[in-house]
Structures are given as structure tokens and as C-alpha cells.
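Let me begin by handing over the structure; questions about it come next.
Omission of a single protein chain aside, the complex is shown with its protein chains in their original locations.
So, chain A:
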């Protein structure tokens, strides 16, 4: 038990989740390739792999919560691991988005003669940036403010208020996702409409995917807060969710300026 170890680190018990995650990843990648080349069974293997990965995430992180909140293994120094690790993960995500925005700039700043040397290409229906895109650029920062409110409530020990603030954060996030879905449904161009469609939908699509993941993370934090898992000194999971959320809302500014506004002129 933790009282008998003479160090403040966490030596984890053996766990099947790393191998199960790896098997899930193998199934996903092989299934993905099979699906894309129209091999029989590809779609099934891909879906099985994805479900397996999601299951592994659920049980692995449930174990982390059990070890930390319930068993008390996460001392201050152990907490540094997840903190730095999550920050580095966010940095890797920044690089990921950088690639898509660079792709967009590469195609739009010096459009090739094959698309007529103009941007947006001829015939592409462009959305008015000052309608839904603008609204959807104001909502993420408001949601970010709400998550900061929640953080301050947690630090002040105001537990119920923190739950309300997280509910507000998640509601704003869901409204954003709803509007974005509606916009996609009504959009005049599709992902296969020239390089414009490809860059537009990949950049905004991945952003939307990250919003959904962040929303899920925040919902889980809301549930944990409600159940009393988070204390004013120790809430690394919440901080990670809040950092991720701020990253997602800052990222939203870039496509608004470069793709929706500049790219549509």
C-alpha cells in the first residue's frame, strides 16, 4: 500500500489495456486499409478496431481515476507526469493543425493555373463569413470563459457553482456543434469540390472533431465534479480538459480569418 512504500512515485500494477489498445490500433489500421481498397471484411474490421480503441480508452482512464482519486496514488510529483504529458500532447495537436492550415495557404495564396489562378476557384459557392461562421467564432471563446469560471469555482471550493459553470461550458459547445453541423448540411460546396473543398472541409472538419472530443472530456469533468472527485488542490483532469478546450477555441480563430474571411473574398 502507499503507506509502506518509501517513495512518492506510482509503480503501476500490471494492466491489459496497453496491449488491448495496440490490438485495437492494429485492427483499425488494417481494417482501414482493407476498407479503402474494397476488400471484404474491411469495414467490419475497421469498426471493430475503433470500438476496441474506444473501449480501451474507457477502461484505461477509469483505472487512472480509480488509482488517483480513489486509491490516492497521485502525489504531487506523480501529477507532473500527466500534466507535462498532456501539454506535449496539445503541442502535437497544434502541429497537426498547422499542417492543415499550411495546406490551405499553399493552395490559396498562389492558386495554380489549373484552377484559373484565382481563389476561391470559379463556381465554388462560398459561405458568408459574417453569418454562422462569425457566430461560431464568438461561441468558443465564450465557452472558454465559462470553463475559466468553472476553474475559479473549483479553486474557491464552490462545488455546486463549478458544476453549473461546466454545464454552461458544455451547452455552448453543443450549440457550436449544432450550428456547425447545420452549416455543413446547407453548404453549397462539398469536400470533393476542387482543392477549395478539400482544404476547407479537412481544416474545419478536424476542428469540429476536436470540439466534440473536448466536449466529451468536459462532460466527464462535469460528472466527476458532481460526484465530488475534484478538490481545490488536486484537479489535474479538469485542468487538462480546460487547456484542451482553450486550445480548441484558439484554433477556431485561424480558420475563421484565413479560410472563411480571407478565403472567401
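Please note the rule applied: a contact is a pair of C-beta atoms (placed from the backbone, for glycine too) under 8 Å apart; a residue touches a chain by one contact, two chains touch by 3 or more; residues count from 1.
We take it that contacts and distances are computed from a predicted model.
Not shown: a single chain whose UniProt protein name, out of "Myotubularin phosphatase domain-containing protein", "Transmembrane protein 216", "Cytochrome c oxidase subunit" or "Alkyl transferase", is "Cytochrome c oxidase subunit".
Contact with the chain not shown here comes from a single listed residue; of A:115, A:219 or A:236, that residue is A:115. One chain of the complex is left out; on chain A, the residues touching it are 113-118, 121-122.
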